[in-house]
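We show some of the complex, not the whole, and keep each chain where it was.
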Amino acid sequence: MHTTVMPVTLLTALITVLALIFYIWTGLSVAGARSKHNVKAPTMTGPLEFECAVRVQANTLEWLVIFVPALWLATVYFSPAMSIVYLSWLPPVLGIVWIVGRVIYKTGYMTAPEKREVGFVISSLAVLALLICALIGVFVVWSAASAI
Amino acid sequence: MHTTVMPVTLLTALITVLALIFYIWTGLSVAGARSKHNVKAPTMTGPLEFECAVRVQANTLEWLVIFVPALWLATVYFSPAMSIVYLSWLPPVLGIVWIVGRVIYKTGYMTAPEKREVGFVISSLAVLALLICALIGVFVVWSAASAI
């Protein structure tokens, strides 16, 4: 069991760092738009481009706090329980899908607010899948523990 | 020790998922109010009902990032240390109190902003209790480690 879980955990750690770096990038875009349009802190409203950058960062923050715990719960409970059916790799793969969805969301939103939907749906579905994996993992481990 | 900690961790994992689902619900309420009052993204101001939904989600986010680490620190450090005095279950129970407090907060705030206080106090006290549990747990484990 130890040898199966180990690489998945490392992959999940790596994807967590990548997600955090992507999120820092959304913050740098806000700083860039603030400087470009000369919006002085603490003001948070202004030209459309600035407000879109603000919303991309804020929405990514809103989902990051769901994504990170969901990713790790799935990795810790689902991956070891599912190693027998070769599904251990599913949580980090869903993590990659989330990051890709978020990149598409950011690019779309910065083009035009109504183009934010595709990336939003992709990344939201990845988070929902991670939450379902986490629940399945918890119940499988629970059943196994109760059976002893 | 292993058998005592195990079920608590599973319960805490389950409560984490529940808290994340509740938080997603606060986000869906913002989307619903945005659509109902026709507030186009990226605008974040508008009719009272929309702004209340925004604040419920934002405030839940502000506390979720304290709640999740506090819940897990309490579960990891306090629960095993307190199993001898039957207090292992305290962290997940406080987790349930937090979620209930947050549901009351949301319902109150959406009725009228000044009715947000009861739920806010309940959920804040649950978080403070979790932080105190975490601190107690860390010091108990520290003392035990130093004594060896």
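By letter and in written order, the chains are A and B; residue numbering begins at 1 in each of them.
Just so it is clear, contacts are C-beta pairs under 8 Å (C-beta built on N, C-alpha and C of every residue); 3 or more make two chains touch, one makes a residue touch a chain.
What you see is a predicted model; the values in this text were computed from it and never measured.
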| item | value |
| --- | --- |
| Identical protein chains across the whole complex (2 displayed) | 3 |
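Here, only the chains that are shown with their structure count from here on.
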| item | value |
| --- | --- |
| Mean-CA-position distance for subunit B and subunit A (Å) | 20 |
| Subunit B residues within the subunit A interface of the complex | 6-7, 10, 13-14, 16-17, 20-21, 23-24, 27, 40-44, 57, 61, 64-65, 68 |
| In the complex with subunit B, residue positions of subunit A that touch it | 48, 51-52, 54-55, 61-62, 65-66, 69-70, 73, 76-77, 109, 113-114, 116, 131, 134-135, 138, 141-142, 145 |
